[in-house]
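Shown here is a partial selection of chains from the complex, left in place.
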Amino acid sequence: MMPWRMGEGDPQRDAEGRLRNLLAIEGLREGEILEILDSAESFLGIGERTVKKIPILRGRTLVNLFYENSTRTRSTFELAAKRLSADVLNIAVASSSASKGESLLDTVDNLLAMQVDGFILRHPEAGAAHLLARHLGERAWVVNAGDGQHAHPTQALLDVFTIRHLLGPISERVVVILGDILHSRVARALIHALSILGCPQIRVVGPRTLVPPELQGLGVHVFHELEPALTGANVVYALRMQRERMDSQRLPSLEEYHRRFGLTAARLRLAEDNAVVLHPGPMNRGVELSAEVADGPQAIILEQVTHGLALRMAVLARLAGGNP
Amino acid sequence: MMPWRMGEGDPQRDAEGRLRNLLAIEGLREGEILEILDSAESFLGIGERTVKKIPILRGRTLVNLFYENSTRTRSTFELAAKRLSADVLNIAVASSSASKGESLLDTVDNLLAMQVDGFILRHPEAGAAHLLARHLGERAWVVNAGDGQHAHPTQALLDVFTIRHLLGPISERVVVILGDILHSRVARALIHALSILGCPQIRVVGPRTLVPPELQGLGVHVFHELEPALTGANVVYALRMQRERMDSQRLPSLEEYHRRFGLTAARLRLAEDNAVVLHPGPMNRGVELSAEVADGPQAIILEQVTHGLALRMAVLARLAGGNP
């Protein structure tokens, strides 16, 4: 449950210190994030054209290596790669058939021998993408598309991209993150990204079992009631409530959670007038937010998906060495 | 079992009345069908070239969204899209993991946010493609690639294309449809398409339990014996006999069905000399037709497949707005 700790050296960077892999938000520099966001802005228009394709990664081979089924994540990366004109090889490995660790690296060694350029890795185990990056060295790059509860950095990048695109600089916005902060890779990465970009106030809110006071140490403001957390907010980021939290007795019931922490239209009026509502999807309507909010004008959840595609194009183009 | 009924408005058309989606044969105009058939004629030659590819949908993104496994249908649509140079995203949703209705539209909303251009939808529930079309509005188009027992309109279009391509205008041909008319989406759509194109005589034939006399109301001639139905026919369309009809006691046995209604070489001689035999595939040799007929010179079942690819290219090109 604890964040995966990197060993010596920085597996995200090459010997010259340049970004080589995208494994986690931790360790990224503000300038690098801004460059990626700027590049994503330039890719955003491509999806609106009739011909949604540019040739910058033509003839490169990218592998979608998925040890977990995630149609949505696989689809965005596949479309991002195809719109950059790369060839995409989809490999779905049933977790049952994969004996961990060795199997991943053996599979990768074979694909490397086929001269592929990079990997988009989804894996149920925390640290799998770091393990792969260390193994690859300079031979190919890897994007972490989710490794257990550890990291999913393109999600946080698309989130800050979306906020900046709609509201302007992060350094002028108050952001509220609502839900199970303790177990969420999305929340952890978002807090890091917001911090790096100079967000002046990051608030986290939820029950004590899921938002322990110790989080204060991360530089965030901890709330255990929703109303004061929302007052003056520009951005409300609702996390998906995992059903298993109920089973583990950290929450009494989904109804009780919604009653105390559900984002309703009435509560949202406590935030600033132009406040936006984000969610990593898929939503539990009636749990972390009401259907009225989910489908209302302040929710920009589908914009996040659109931005996510542009952001992933920017990441793939950067790691694969193409220039937009 | 009854045909799905559309609500108000015509979900196949945009506000200006132009064909926007292909959901069912019902509601298509003769001129529209003829335009699609003419366009398919022009695409037919592409499959015979060495380079089977034209650039008219380059950079468009088409989604093969399949909630039912159908390798054959998926393959033709995928090849049709690729030969038009579109990018294709294959998404197979196991019906077990899909909670109906909401799940489909949520999945689609995410794909729309990825700026895809159109959907090819296969779904086990009647009306799914209409539901999707209403949801999409002007944002993207949809081709119904089979929704339960309701519709599968590209099948009927390729059938009339095949008849016209080989025998000339539909308005001069006598067509016999043989089998389970009552439960067949193929039969219903074909009857509509033939009627729209002015077929002077459509005959349906099979046992009373599967070809009830009330069908007369659709403008077809009902027969319960095969021999008189075949006399003078130019086209014999044999439907696939579903095994489940036996279980439901609508048929005594496959052997008994074949004895009374199986299309044998001897019976086929009752039809016109140049009569052709069609079948939607896959065939039950020895049930709805004998192996001799299935593999004989009058059977044009594989031509249907070839024509189906050209026809689907024509449909995709039209809906995606490309001109051949």
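Note that the chains take the letters A and B in the order they are written out, and that residue 1 is the start of every chain.
By definition in this document, contacts are C-beta pairs under 8 Å (C-beta built on N, C-alpha and C of every residue); 3 or more make two chains touch, one makes a residue touch a chain.
The structure displayed is predicted, hence computed values, not measured ones.
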Taking the full complex rather than the 2 chains in place, the copy count reaches 3
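The definition used in the following text is that only the chains that are shown with their structure count from here on.
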Through what angle, between 0 and 180°, must chain A be rotated so its C-alpha atoms fit those of chain B, rounded to a multiple of 5? 120
Could you state the distance in Å from the CA-based centre of chain A to that of chain B? 43
In the complex formed with chain B, which residues of chain A make contact? 47-53, 71-72, 75-76, 78-79, 82-83, 281-282, 302-306, 309
The chain B residues in contact with chain A across the complex are 58-61, 87, 89, 91, 93, 106-107, 109-116, 321
